[in-house]
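Here it is, the structure, as structure tokens.
Removed from the display is one protein chain of the complex; every other protein chain stays in position.
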Amino acid sequence: MSLPEINTKIQETAKRLLKEGKAEVVIGYRQGTAPMTVAPHFARTEDDCNQLVWSNFAKINLATYLPKFPGKVALIAKGCDARSAVGQVVESQIARENLYIVGVACNGMVDVELIQAKEPRPVFTAEEDMATIKLSGEGWSTSLTKDDVLRRACKTCVCRTPKDIADELIGAETPALSPDDYADLKALAAKSPEEKMAYFKGLVKDCLRCYACRNACPLCYCPVCFVDETRPQWLGKSQDEMDTFTFHILRAFHCSGRCTSCGSCEAVCPMDIKLREFNRILEEEVQRDWQYVPGLNWEQKPPLTTYRPDDEAEFIK
Amino acid sequence: MAEYIVKENALRNFFQALTEGGQRTLLAPAKVGDKLQMVECEADKITLDFANTHQSPKSAFFPQTQKLMAFHKDTSKSDPFVYKPLGLDNMKPTVLFGIRPCDAKGLVVADKVFQNNRFTDPYWKTAYESSIKIGLACTAPGPNCFCTGVGGSPFSETGLDALAYVKDGGLAIKAITADAEEFLKGLSGVEAAEVAGEMAELKKAVEAKMPGPIDMAKVASGEILDIFNQPHWKDTADRCLNCGTCTFVCPTCHCFDIQDEQNEKGGVRMRNWDTCMSWIYTVHGTGHNPRPTKTERMRQRFMHKLKYIPMKQDGDCGCIGCGRCVTLCPVNIDIREVAKQMNG
Amino acid sequence: MGKEDRNIMHNPYLPYPVRISDLRIETEDKNLRTFKFEFLNPGDEEKFAYLPGQFAELSVPGQGEIPIGIASSPTEKGYVMFTVNRVGQVSSYMHNMKVGDVMGIRGPLGHPYPLEKLEGKNILIIAGGFAVTTLRSTIVWMLQPENRSKYGNIDFVYGARMPGLLCFKDDWTEWQKRSDINVHVTIDREAPGWTGKVGFVPTVTKEVCPPPANTAAIICGPPVMIKFTQPVLEEAGYSHDDIIMSLENRMKCGLGICGRCNVGPEYVCKDGPVFTLTQLNQLPKEY
Partner (left out) sequence: MSEFEPKIVAFFCNWCTYGAADLAGVSRLEYPPNFRVVRLPCTGRLNPKYILEAFKRGADGVWVSGCHPGDCHYIAGNYHARRKFMLLHHMIEAVGVEPGRLHFSWISSAEATKFQEVAKEVVEKVRACGPNVNFRKAELNLGLPEVA
């Protein structure tokens, strides 16, 4: 399906769902006000629905808005959004009956940082279809192949078409990709502790501690985050290297067995930190130990909320 | 005021000379990793071809983490447990080259907070007032630039000691303050010239390409509570994540948290940037929170920039139109749109 | 470029070093302690010149700072006094400190009650719980012979849940004996051994409040008390200009710089904490 066709389909579906009372609000995207942006859009009326669009520039995972959201919600969902929504139902953050997932066959989102690395000139307009991004500025224009500027997370997506978890699907199934083989992580694991630490500390050296990664994360719905706890205060609030490093380790740890690799955290990071490197460590471990991939199943419990008496225990004396 | 040029082949010497033989720290636009930032850098790393630095230059005078004072616990020495100020003596003055006029104006907004009607922040004042700020006018504003929408100009001189623009690969510079004239005239590579006329023409040409003023008349004349209670806040807040990115990159956001850290020998009191988007920013000891949800917190930021600061700073807007928050907001909350909504 | 005045600049972040010269447990539930501080450096007491209604940041080295209203009156020389509720990290730490310990105080901050403007008026002071601190300061100040003549009748309504939670018992029992102040101390419910008034502050205020002509009310107390007392005063005919309140919000710098405590364009720390109801009615209720 072409982008305009998808847009029409999304708008029609949204109107129908509102009319049928399947949802009081449809959460999707609308065109942004600046080049290469889209805005999450909360459609409550037919007029609102006409603004719903699909875009390659979506940054955040729309499931982030779901926990404790009042009333019936329909979500125009990429595969990762749908998976996160499933996770939230499994974790009892939203009731299944209040959630209607409109899955969209997604072929990935683009990484604006990558685009700017390829095209550093200021971009004044961006046009898109499902395969190309056309950029233009003052006196120039260029075209990029979308696959060349995909977000890293999208390159190893295991659920581009959320056909099994969506309540309905828009678009034809997108060809599956080969999943993350963690080759880089495995290579890193062979290195010395000093090298590993230097690498990971280096990743977060620019961190501002703004916690945008946390706020954009569909898993981070705790009423009080550990970084905001005051008695005791676990983390100093300065730009201390270890405080920052610990934040990132714990953030990833809290997402272990739950992270759907949507890449929202990286996309929103104002300093473009490769935050998923921390998540991937545990993602790989969870898959290896418990063969668990989050957000693909309405029934299965996340691995850290359950146990098996014969869980691996080699590391314990 | 005096006018000068620096030819392209003299730039390197000129940049080096700006440190006055190492007496000043030179901060200028240069790449750090793949981001352009205002940083302490070597003369040959400085770039003149950019829209604006990724982050605002406020950290030059208001670092994200700044130690304010320290104490020791050694009772055999004088004044145990008594805080002593840090960093005020022998603070090395800076020279900022390449600061954009919008940011320079933003620092003036912040300056009026740090030096308000009752108190003077000595840490800010010392750093800010000892610095020399040489602005670089924008001849090619970025896609989200709107300084002209909020009373600024790509050639604005507010808050600057001198304003330069790129001319034939080199620089044309106009001194704005007497200090700057004194500073510039003897520097290596600087030649006297007449550039004000060309500068005025360029200014007109670039301004013509930029957005017109955003109408804020009703925001200015309206009652606080009327704007505060407008219905649009809820809609915008729907998509706000309270992530705080806007506040961290904003040149006029000045909020901070004060924190103590200590060990067995003593402790320091420091301040760290804080954000009004955070829940803990306003929560009382009792648990009561005057801004309990993201709606109130997001509204606070825009009310502060567009209503409260103008009320306190003779009508000057708290937003200077650098466009960083527009570019970086992950959910496209656009201050220009919010301003329009506030204006009814 | 300002190099010359660097060394003479006052640093408003730097606390004056003080020593705890006296402390006492103020209430039965032990959640309130009253600290008296003496300044370590001669001359600092003069620099810390304050008026009733102002507050200070109590600074515990290594722990942090808390903004607390000044409970002593500037007429009480040789010390400054604060009553601290055990709530957070700093206040809990302070509750374990001893006489002789060194800490800091920073201020005075904020604006005092408009004592000059109130001259010639009758004064109604309404306090609830431990919010009485800056009002104790006000009363002590007003009762000084050199100040007393500037004001008309002074009424003081003070309430707490039970007798053991009333602060500054020595002070108000002393005032009860005086003829130049009417003291109405009340508790919420009957309690053994209590012979004074029983009833909520708003009810007692209704009973005893003087006619509004030429009278100003100063109120400080928990939000629920203020919520129900304000209508009583409005009904009695008090103009909003004559209802004076003291706000609190989370604070850090106390200087109107760090943000957070603002109510609309006003910073509670720098522009307040004292506001008239007229002023507050034009501001968002973000406190």
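The letters A, B and C name the chains in turn, as written, and every chain counts its residues from 1.
As a working rule, a contact is a pair of C-beta atoms (placed from the backbone, for glycine too) under 8 Å apart; a residue touches a chain by one contact, two chains touch by 3 or more.
What you see is a predicted model; the values in this text were computed from it and never measured.
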item: Chain not shown, its touching partners among those shown; value: A, B
item: Interface residues of chain B (partner: the chain not displayed); value: 67, 70-72, 74, 77-79, 84, 86-87, 261-263, 265-268
item: Residues in chain A touching the chain absent from view; value: 185, 188-189, 193-201, 226, 234, 236, 240-243, 245-246, 249-250, 252-253, 256-257, 278, 281-282, 285-286, 289, 303-304, 307-309, 311-313, 315-317
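The rule is simple: only the chains that are shown with their structure count from here on.
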item: Touch-based graph of the chains, sorted into line, ring, star, complete or other; value: complete
item: Contact pairs, highest-scoring chain pair; value: B-C
item: Whole-Å separation of chain centres (CA-atom averages), chain B against chain C; value: 37
item: Junction residues of chain A - those touching two or more other chains; value: 230
item: Per-residue multi-chain contacts in chain B, two or more chains; value: 257, 259, 261
item: Footprint of chain B on chain C - complex, ascending; value: 1-3, 6-7, 9-15, 17, 40, 59-65, 85, 87-88, 91, 101-104, 223, 248-250, 252-253, 255-265, 270, 282-287
item: Complex contacts: residues of chain A adjacent to chain C; value: 230-231, 233
item: Touching residues on chain B, where the partner in the complex is chain A; value: 32-35, 51, 64-65, 140, 142-144, 235, 238-239, 241-245, 247-249, 257, 259, 261, 270, 272-273, 275, 278-280, 323, 326-334, 336-337
